[in-house]
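Attaching a single structure in structure tokens format; questions to follow.
Other chains of the complex are left out, but the ones given are in their true place.
When the chains are written out, they are named A and B in that same order, and each has its own residue count from 1.
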Amino acid sequence: MNPAYAPTFAVREVVVRALAEDVGPLGDLTTALLPVPDAQVRAAIVARADGVLAGRQCAVEAFAQVDPSVGVVWHADDGDPVTAGRSIAIVTGPIAGILTAERTVLNLLSHLSGVATLTRRFVDALMAAAPDAGASVRDTRKTTPGLRALEKAAVRAGGGRNHRGSLSDGILVKDNHLAGLTIDVAVAKARVLYPGREIEVECDSLDQVRQAALVRADLILLDNMSPAEVATCAAWLREALYPGLIEVSGRVTVDNVGAYAVAGAKLVAVGALTHSAPILDIGLDLR
Amino acid sequence: MNPAYAPTFAVREVVVRALAEDVGPLGDLTTALLPVPDAQVRAAIVARADGVLAGRQCAVEAFAQVDPSVGVVWHADDGDPVTAGRSIAIVTGPIAGILTAERTVLNLLSHLSGVATLTRRFVDALMAAAPDAGASVRDTRKTTPGLRALEKAAVRAGGGRNHRGSLSDGILVKDNHLAGLTIDVAVAKARVLYPGREIEVECDSLDQVRQAALVRADLILLDNMSPAEVATCAAWLREALYPGLIEVSGRVTVDNVGAYAVAGAKLVAVGALTHSAPILDIGLDLR
């Protein structure tokens, strides 16, 4: 059990849906042309670029659903680096089953490995710039609809941490909430209604930071600030002996993620990890 | 009925799943802090970058599922250009419903508009370079699992064409099939088994192109060739009076898409449209 794995039920659900969608009602018309569909073949799943693997369970499940006699031997697990041109796994079994599952397997592996790879780039950049800051990269709720559990697992595979799984498992007071709520009321009410739960407040200005610190929000999310602005807020919070965590979001790139950590952020939230990661190119080569 | 819309059943299914995933078992903890959850507010859905809209139906459905009393007035439809800073729609209704649906709405709109926007960039580049070529940009089966119907609709919104919906609705003989099949057998067998269906053959070399043309494949997919190589193949095919369509895939970028059309491709298949499109940044601003 790799802690970067997604819950089994989520893997199964996504794979059932993905296969139904990709195979369609008439089955794989092209593969049905093969004269010997059960001919045993050997294929390699190969990275065509460097990156980080994620989604191995999905590949296992997809082959199993199409043809349980397909076997897969893995050379890497979720979270491991993969190298362009090197095989990630060897697949053996009937050619028809392997080819029918191929695209679903690759779509899942390459999308999720893309998320893990981008996460790793952010993590590495942060660690290079601020190795002792004790800071982490986090995902957001900006995930691809239907794939949250898998994408959040891929973020873990890339070395990132998970923010909320859903609106049910964390309080984050954002700017739009403040249209109908003040920071102090929000935190006070949340303390009563949700005892023992972290309370995070998004702040756009030092003034809001002060309000949030005053009522002892557990986390303060500095949104859309430059590293310099973050440093100012962090300095103020340090003086105020604020015991919580500083998180930043918005405007974060691989180039400046380290600067945010240096500036005092313990958590750097990056929506792009899940909403804009390009795939890691992965192919399947019949031998 | 905009032809760039996805089938209604697909919209409903994706939205049900997305909301369940994002709201979670305890509901929206933060929004539940609002003292007047039914306070009527007005919000704008705003593009934060230039691009092309897609996913409008999803936004409508998501608001309706969370709170049918939320109203949305649109300033743009799927396929329309949107401009950074300009509002796409005005949303009115109870603040709680709007905020609970917000992330699901934005995740869908920004992902699908990202696909439409990238498609439009490819289409525009192709048209600029080869306005009279009569060539089109096509998607592939490299879609995000669970979202095929919606992403293929977003490609249409961007001005692209759809390739196969699934393995059931088109024959495409790829390199891996040729491990167990020759081109002439594949095409001959497909003509018998699938009368009236297009037959496409992926070719990596001029030699394969000759074989495919000889057996009158309806489409020839030139994979991973440079524009120059495509031009060579196209010249040969022209001489051979090949009546079918030339498609290219692999290595295509916004920069060279036009060159492929100039070289003779009538269809340019771009997996990145759906597997690597960054989101179009779209936000919701309470007024």
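Here, a residue touches a chain if its C-beta (ideal position, glycine included) is under 8 Å from a C-beta of that chain, and two chains touch if they have at least 3 such contacts.
For clarity, every value in this text was computed on a predicted model and none was experimentally measured.
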Per this structure file, total copies of the shared sequence (2 shown): 6
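By our rule, only the chains that are shown with their structure count from here on.
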Separation of chain A from chain B, taking each centre as the mean of its C-alpha atoms, in whole Å: 22
Residues of chain B touching chain A in the complex: 14-15, 17-18, 21-36, 39, 41, 43, 95, 99-100, 102-104, 106-108, 110-111, 114, 141-149, 165-177, 179-181, 185-186, 189-190, 193-194, 197, 272, 275-276, 278-279, 284-286
